[in-house]
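Okay, here's the structure, questions in a sec.
Only one protein chain is missing; all other protein chains are in place.
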Amino acid sequence: MAIAYDPSSAQWSKRARTAGYYLVVALVMLPFLFVFYYMISTSLKQPLAITAPDFQWLFTPTLDNYREVFVANDFLTFTVNSMIVAVGSTAIGLFIGLPAAFVIARYRVPKLALVILSARVTPGITFLIPWFIIFSQLRLIDTYSALIFTHLLQNLPLMIFLMISFFEEIPDELIESAKVDGATTQRTFWSIVLPLAKGGIAASAILGFVFSWNHFMFSIVLSGNDTRTLPVAVFNFMSFGSINWGAITAAATIMSLPVILLTLTVQRHIVKGLAIGAVKG
Amino acid sequence: MTATEQQPRPGPLATNGGPQPARTRRRQVSELVDRHIVGVFMTPAVIFVVVMMIVPVAFTIWLSLHSWSGGANSTPTFIGLDNFAQVLTGDPRFWDALRRTFYFTILAVVVETFLGVAIAVLLNREFLGKGLLRTIFLFPMIATPVAIALVWRLMYEPSLGILNDILAAVGLPTSTWVADQSLVIPALALVDVWEWTPLITLITLAGLSALPADPFEAAAIDGAGRWQTLRHITLPMMRPVIVVAVAFRLIDALKTFDIIYVITQGGPGFASETLNLYVYTQSFQYQNLGYSASLLIVFFAIVVGSAVLLLRFRRAGE
Partner (left out) sequence: MSPPNPIRRHRPGVLSAVIVLLLVLTGCGGGESGLSGDTGQASEVTGEFDWKRFDGESLRLVFNQHPWQEAIEPLLPEFEELTGMTVEVESLPEEQFRQRVQVEMTGRSDSLDVFMANVQNEGAKFAANGWYTDLRPLAENPAVTATDYAFDDFSEGVIDGHTFAETLVGIPIQLETQMLFYRTDILQEAGVEVPRTFEELEQVAEAIDDPDGTRAFVSRGAGAAAVTQIATYLFNYGANWTEEGSDTAAFDSPEGVEAIDFYSRMISSYGPQGVVNMSWEEALPLFQQGQVAMYTDASTFMPNILEESTEQVSGNVGFAKMPAGPAGEFQTFNGWALGISPFSPKQNESWYFVQWATSPDVVARLTEEGIAGARESVEFGDAYPEDWVTAFTESLPEARPQLPKVGPVPEVRDAIGTSIVSAIQGEPVEPAVQESAEQFNSIVESAGGG
């Protein structure tokens, strides 16, 4: 990995530069971090602190909002629903996507890759309306299958593309020597390639999970009372009378937490995947 | 290795012993699968995508030639290309939505690109906490958009939100932000910028670190300043990477739904109604299913058309 050469660092006073540099970096990070701070702090505030005319930097924290979110609403059910749909679409995505990504990477079948790419490019709503009508006729509205399959359609291309990059990293020689040993491509795939690409697989699985978890548009229409997922539930949270911002930010925090934590575990691979994807073009 | 040996030493996956009947059959199946490995491995994914894509697209095309309100009593009535005629000539709301879609997209993506690349260039050196930084940078992209949108909606609140507090604190006049017809699209674009600049930054950073060191050393020897290096070496070399990132981001931005729907639902009035939202409204609020199908096709054509154009542009640049 080459480090970009910075010719002037030798000229300036290193110490002052470093301190100033860190300051600039901090300033850059500030807006991005601030929104999260705002979300979490509002969720811990009491109603009066939120509606006060000036922004309250200091306040007495309370867990009431979180309590309200869980107790007064079916939040656990919604979480479970989101979980089922996300895990379902990710699992199926891996199952049919990994083999596909592998052959695309190995055998260079760009035309089919294009088909899959077009699914990525197409606006979701193009699928939503016909699927909504068709699912209604088939009485599949408010079922997990409808949600899983539609989420899968959006996830699959993403996962496949990420995996192609990782699979391409595996040296051909490794696969060839296994072949010479008499193994079928299949066996090679299962026993050699997959373990080697573990990190990438984890990354695409988690990204797949994240995008399904976060998905909103399909869920508004296709989910119903039984299968409502978190984003829809939280959006419906705006209660009558006055908008309960404390509860909403609490719900927003709870909703975002799992995906952020999950991403942390594989962030190295995600970034790497982005890198490979970028350089490859 | 002697001439009599048929194979090199057995590898980890070599089968041993002589052929036995069951093994032969299994082996034959295995080999059959292997010969068609591409087919076997690809088929499920391709079938899934084809079915899930072709069926809705075909249905949409069919529906766009009909008029149907989705009612229980009504059946679709064939009206040929009337819907399309209406979209292109009789629907000012469509053209407005189109205009807004491009306004939002171009504004957001241009700002994201400039900021993203600038930040990447800034961060492109080894320093303490760089890994942590990269991790934090993932958060805006990963956090649930609905959650982000709700928080921004609060931030934009004229009386409760912090943005007006900040403006007031520095003595600037407050704004109604998303309640202001002329400000709403830039305000929404700001949310998008917040969310996706990190993506551009991360991709650019990755690209930067993959650059070879030679050109830079040569430039240093020639006495080039930082600014010159940046303009004449770094950026041109980064062009392919940045273009790809921008292309993907552009396509996605055209389809933005969550933040607009959650924050303004297309309001005030129609001021933030992009094409995506307009189609949604026509389908699920007005129940004009045939008409919305024709809108969908037009929207689809625009997005795919933009994608193709970008691909051409990228290829031209190489």
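Chains here go by letter, A and B, matching the order in which they are written, and residues are numbered from 1 within each.
By our rule, a contact is a pair of C-beta atoms (placed from the backbone, for glycine too) under 8 Å apart; a residue touches a chain by one contact, two chains touch by 3 or more.
Bear in mind that the values here come from a model prediction, so they are computed numbers and not experimental data.
Chemist: Consider the whole complex, including the chain that is not shown, and state which of A:F36, A:F102, A:F189 or A:F235 touches that chain.
Modeler: A:F235
Chemist: Hey, which of B:W62, B:F84 or B:Y103 is the one touching the hidden chain?
Modeler: With B:W62, B:F84 or B:Y103 as choices, the missing chain is touched by B:W62.
Chemist: Would you indicate which residue among A:V80, A:L117, A:I141 or A:I170 is in contact with the undisplayed chain?
Modeler: Only one of A:V80, A:L117, A:I141 or A:I170 touches the chain omitted from view, namely A:I141.
Chemist: Name, in rising order, the residues on subunit B that touch the hidden chain in the full complex.
Modeler: 35-39, 42-43, 46-47, 50-51, 54-55, 58-59, 62, 67-77, 79, 86, 90, 93, 157-159, 174, 176, 178-181, 264-265, 267-271, 281, 284-287, 289
Chemist: Given the full complex, what residues of subunit A touch the hidden partner chain?
Modeler: Residues of subunit A in contact with the hidden chain: 107-109, 112, 132-139, 141-142, 220-221, 224-225, 235-236, 238-243.
We take it that only the chains that are shown with their structure count from here on.
Chemist: Name, in rising order, each residue of subunit A that touches subunit B in their complex.
Modeler: Within the complex, subunit A touches subunit B at residues 1-8, 18, 21-22, 24-25, 28-29, 31-33, 35-36, 38-39, 42, 50-51, 53-55, 95-97, 99-100, 102-104, 107, 109, 112, 115-116, 118-119, 121-127, 129-134, 149-150, 152-153, 156-157, 160, 177-178, 180-189, 191-192, 210, 213-214, 216-217, 221, 230-231, 234-235, 245, 248-249, 251-253, 255-256, 259-260, 263-264, 267, 270-272, 274-279, 281.
Chemist: Going by the contact rule at the top, pick out the subunit B residues touching subunit A in the complex.
Modeler: The contact residues of subunit B facing subunit A are 7-8, 10-15, 30-31, 33-34, 37-38, 40-42, 44-46, 48-50, 52-53, 55-57, 59-60, 63, 70, 119, 122-127, 133-140, 142-148, 150-152, 154-155, 159-160, 162, 165, 194, 198-199, 202-204, 206-213, 216-217, 219-220, 224-226, 229, 234, 240-241, 244-245, 251, 254-255, 257-258, 261-262, 276, 279-280, 283-284, 289, 292-293, 296, 299-300, 303-304, 307, 314.
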